[in-house]
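Attaching a single structure in structure tokens format; questions to follow.
With one protein chain withheld, the remaining protein chains of the complex are depicted in position.
Chains here go by letter, A, B and C, matching the order in which they are written, and residues are numbered from 1 within each.
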Amino acid sequence: MSDITDTQGTWLSEDELETVRARMPIVYVDAVPVRVDGLGYVTSIGLLLRATPDGSINREIVSGRILYGERVREALLRHLEKDLGPLALPRIPPSPQPFTVVEYFPDGEVSGFQDPRQHAVSLAYVVPIEGDCEPSQDALDLVWVSPDEAMSPGIQSEMGPGHAKLVRRALAHVGRLP
Amino acid sequence: MSDITDTQGTWLSEDELETVRARMPIVYVDAVPVRVDGLGYVTSIGLLLRATPDGSINREIVSGRILYGERVREALLRHLEKDLGPLALPRIPPSPQPFTVVEYFPDGEVSGFQDPRQHAVSLAYVVPIEGDCEPSQDALDLVWVSPDEAMSPGIQSEMGPGHAKLVRRALAHVGRLP
Amino acid sequence: MSDITDTQGTWLSEDELETVRARMPIVYVDAVPVRVDGLGYVTSIGLLLRATPDGSINREIVSGRILYGERVREALLRHLEKDLGPLALPRIPPSPQPFTVVEYFPDGEVSGFQDPRQHAVSLAYVVPIEGDCEPSQDALDLVWVSPDEAMSPGIQSEMGPGHAKLVRRALAHVGRLP
Partner (left out) sequence: MSDITDTQGTWLSEDELETVRARMPIVYVDAVPVRVDGLGYVTSIGLLLRATPDGSINREIVSGRILYGERVREALLRHLEKDLGPLALPRIPPSPQPFTVVEYFPDGEVSGFQDPRQHAVSLAYVVPIEGDCEPSQDALDLVWVSPDEAMSPGIQSEMGPGHAKLVRRALAHVGRLP
């Protein structure tokens, strides 16, 4: 979950961001990228492969901060294009209503969603992707898995407890939780 | 709200349908066709123009019955393609959760939604349309209007009280109710 | 899923109901009864114990038909009071938006939800129960289980695949899917 930061103007420097992160909940968006068929039925879920600092591999959905002055929709599009590439053609949902709200805390016991850096309140959306993806930034790859595969213990464990739980909620919302 | 009926096999003849309509709630789907921009923001709403039996003009959204054995998604796609043409490319939402449920009764006082023929329970969805529309069947035309225009007294009155109210709910859901 | 039927007036006799069930989708409501704490957090789920014709025990949520002329809310209240008793004090949600729509088919392969008798389209709601429950009708007992217990293989298997899946979706919706 990296962020574009801007030390000019109204955004925060990395130092300031650290300070605020210890004092205020930070607003995030989580996007579960999906492929759908002509009936809107979810056929697969896109998971980003990232190398973690300790050398293991993590599977992640798209996630990132909402910046000052930015609309929720703009943050969704920016993070999706940043992670999936400029030709991904994400279909941002017409309604601002998220399918769930996830609360990340430094202490994972509070809500079951942990972020050691901060208390984040994240609006979660399922976003159909219609274009071609080329994972950019620090992602090694993007892999599309079926709903059943996404629920397999192997892939669930590579996701980390937070994103694994969020993907289960997303599958339940679209009627694809096995 | 016309229906494809099939007197063979498991579907109902027109006569049987009349009898059932006086005894059972009928399951419907309502679809509000919208155009969205790249951020998913609703820019316009599609309204069908129909001539009513008494010669006046009615503006309508897409609406129709779910048939025996048919998935909700299939009913949505069938009615959208029937009314907007085979190249409309509707984006059926990934989740089965409707934004509202509308209850039509022969007596309009019960719920504010009237259907003289029947008690219908309708699942309502906002459906982005990406292709080219050519209204077919008994529709004279399809007109795209902005959210503000859709709320104007003139267009609201041409929609009839039920569809006018449903469009207002849809605009509220997508954050575009003025 | 038993129904009050009325052979007088506008409702259907059992024979007529059989005929219609083979021809038309039937509208249902499913209600997942829950206990919540002062923060609205779901602490337990109510499951009805029923003896099946073959002598085994089934765990079920509340489910039943919407009658002709009946509001969705009225059907929810009627089925909840019928199954949980007149002092259950269910808190019917203020919004008609269900958390999901479940489609039951005679062939369980179509949607993963089977009802041998009919094609039913069911609006599913999570309903907090505030009063005292005394299961009536054909239910042997009502048992409150925690979200974790509801997800245990033992209880899941006693629920049958359809209600088990629906309870998982309900837990995901309220943020309590483990």
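Of note:
In this section, a residue touches a chain if its C-beta (ideal position, glycine included) is under 8 Å from a C-beta of that chain, and two chains touch if they have at least 3 such contacts.
A quick note: this is a predicted structure, and the numbers were derived from the prediction, not measured.
Note on the chain not shown: across the whole complex it touches A, B, C. Hidden from this view is one chain, which touches chain B at 100, 165, 168-169, 171-173, 175, 177. The omitted chain makes contact with chain A at the following residues, 10-12, 16, 20, 22-27, 66-72, 95-101, 103, 105, 110-111, 119, 121, 123.
Along chain C, the points of touch with the absent chain fall at residues 34, 36, 38-42, 71, 73-74, 77, 91-97, 99, 126, 128, 173-175.
The rule we apply is simple: only the chains that are shown with their structure count from here on.
Seen as a C-alpha superposition, chain A sits on chain B after a turn of 180°, to the nearest 5. A separation of 28 Å divides the Cα centre of chain B from that of chain C. Contact with two or more other chains is made by residues 71, 95-97, 99 of chain B.
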